[in-house]
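Have a look at the structure below, then the notes.
Just one protein chain is left out here, and the rest sit where they should.
First chain written, first letter: the chains are A and B, and each begins at residue 1.
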């Protein structure tokens, strides 16, 4: 656990970067620091490995104040990943990954073996081992940056906007890979981003910072979306937070109608021989031999957000549920969905009302 | 010192004016020659590296050697001021070709494409878009060349034509520091002054480099 105990940072020019921060980052979880630029999130992160020293207050890792440890030794025990990766251009990929191991006295061969193993773990080909950073794409460099931070197997990782310099598609791949790795490794991670969507996607816990180094809210992503502490958080989280918060609830509780019920509206759900939906036909929709595509289906375990999206975007306003084999098992009309969402809201509001 | 200056006012002024002439004529000639060559080096990419290599080699030849090789090549008298002017022009060209080429290459391709898309023809685009954008780099190179030329001129004194360098050889012969100090001070002052003039010209010509960017 990483504890911020009344930590403040005032820079020599008088700027208050962090103001009396109290925060606990749970062990083995990802805690995301998010906020607009200049809110003190990066400064807070960099105080954990003493790249920045607090003006007052104390940071403890598992109860031990970081200031009691030698700077360099402390940092060797904490993984550090930054934007643009910060790879050493004059060293090959394996040399880059092996940096901390070599610093701690591990032999060249052993460091190389670990590095090659890590290269695979972060989803890169072994053939990149002896290349130089300039020969890699931005996304590949960022993966190497993660591998380099993991090399000494530190229990704590600090990640400062690690994925913000790559294009959105590559970023999604990196995020998915990162979550997969974390499920395997269970590190205690502090992760800085300015992107609220990334925070909600990756964070077990999210700390929202606002200008002047104040902590605006600390909670799970769902709490942030459903119960923003103030206007700043609500605004920062964004306009469609109601819709996005649906992604945390399963659609399994919805009352689903039978497939046969669709015919009441005149639409025809065309199925193939195995009972899998092919598309919609009917008046104004096309012939049963050439139905228009249904646009997607949902199955058990999917989120309310997906079902809502399917119902809204469906050409007939109906979302189709399928079983594991892809056969249609039920449907839900958007009218029914809205009614059920409304009931859900009332149910949730009752205890507090 | 003051006595020396007063007593030799005419000698010093003559040396100074010769120094200015020997240093600045090559700058003007060199810039005029380097501009089209640098442009060609960018326009025809395959010329870039050969031209730069030749420039580099020419620039590495020590000045006294170049002062003395040139009469053998162009047939001037060994003590002619033309040798100094040609040699310093060679250095200026060698330095500026690279600077001009690199300056032009530093112009963002998106900008030139945008200019073309708006209907600029090549020549006009060069003078109104590429040249102004490359100007800060070119003028910085010009500063280096000017200051270097001013200090190089005095080496010419060893072959009898060296502007303020004459004060150095005289001081050596007489074992007398005053002319040497006067020569050094005037030479450095001249360099600083010319440098300053180019900086002011640059400020005037490229006002956009002085405004602070918002980022």
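Assume contacts are C-beta pairs under 8 Å (C-beta built on N, C-alpha and C of every residue); 3 or more make two chains touch, one makes a residue touch a chain.
By definition in this document, contacts and distances are computed from a predicted model.
Colleague: Consult the UniProt record of the chain that does not appear here and report its protein name from "Nodulation protein W", "Lipoprotein", "Rieske 2Fe-2S domain-containing protein" or "ABC transporter permease subunit".
Modeller: So, among "Nodulation protein W", "Lipoprotein", "Rieske 2Fe-2S domain-containing protein" or "ABC transporter permease subunit", the name matching the hidden chain's UniProt entry is "ABC transporter permease subunit".
Colleague: Check the options B:1, B:188 or B:205 and report the residue that touches the missing chain.
Modeller: B:188
Colleague: Of the residues listed, B:22, B:41 or B:95, which one is in contact with the missing chain?
Modeller: If we include the chain that is not displayed, B:95 is the one touching it.
Colleague: Looking at A:132, A:232 or A:248, which residue reaches the missing chain?
Modeller: A:132
Colleague: Of B:28, B:57, B:74 or B:114, which one is in contact with the hidden chain?
Modeller: Final answer for the missing-chain contact: B:57.
Colleague: Spell out, residue by residue, where the missing chain touches chain A.
Modeller: 49, 51, 71-77, 80, 82-92, 99-100, 103, 131-137, 145, 148-149, 158
Colleague: If you put the missing chain back, which residues of chain B would it touch?
Modeller: 56-57, 59-66, 68-69, 72, 77-79, 91, 95, 98-99, 102-103, 106, 137, 140-141, 144-145, 147-148, 150-155, 157-159, 162, 164-165, 167-169, 171-172, 175-177, 180-181, 183-184, 187-188, 191-192, 195
What we mean here is this: only the chains that are shown with their structure count from here on.
Colleague: Counting in whole Å, what is the centre-to-centre distance of chain A and chain B, each centre being its mean C-alpha position?
Modeller: 58
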